[in-house]
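For this view, one protein chain was removed and the others were kept in their places.
After this line comes chain A, so read on.
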Amino acid sequence: MWHKYPNSKCTHVVSVDTIDRTVDPQTGIIRTERVLGCKQKAPIWIVKLFGGSEDAFVREISFVDPATQNVTITSVNLSLSQFATCYEQIRYSPLSATQTAFTQTAEVQARMALWRTAADGLEKWLVQRFEQNAQLGKSGFTDVLRNLWEERHRASP
């Protein structure tokens, strides 16, 4: 399972790094935490809007339990996780002497609270920009008027 990448069907995974690994001295369960780097083909509007890039990173945690012969792999996106998360869980468990059950689930969550703060922030920024620009516009026009007035004054004393 640690050799899942690179594989010819998942060419988008370009780097694999183990960042933590423990072998439990009681249970023999191996826990591995890895960071996978992917080349993603995100729609251009997503990249533009969310400021992502072609490189996306994923955190992956796996447990290998020799006693129950269960393997679970959970992964979640690190890139763009401020907007949404996608939890994927894969499990291999023995069904019989010759069969393995494979289950896969995914949970996608948009961070609504953050969306709201982002929307609030955008709104605030827009209001501020308006205030600044309105101020500038007003004083700018005042200058124009003053110049006109002064010019006329000079022309006909």
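In this text, a contact is a pair of C-beta atoms (placed from the backbone, for glycine too) under 8 Å apart; a residue touches a chain by one contact, two chains touch by 3 or more; residues count from 1.
By our rule, contacts and distances are computed from a predicted model.
According to its UniProt record, the chain left out of view corresponds to "Mitochondrial distribution and morphology protein 35" among "Mitochondrial distribution and morphology protein 35", "Armadillo repeat containing 4", "Ribosomal RNA-processing protein 40" or "ATP-dependent DNA helicase 2 subunit KU70 isoform X1".
Seen from chain A, the chain kept out of the figure touches residues 2, 5-6, 13-19, 21, 23-31, 33, 35, 37, 57, 59, 61, 63-70, 72, 74, 76, 78-79, 81, 87, 89, 91, 93, 101, 103.
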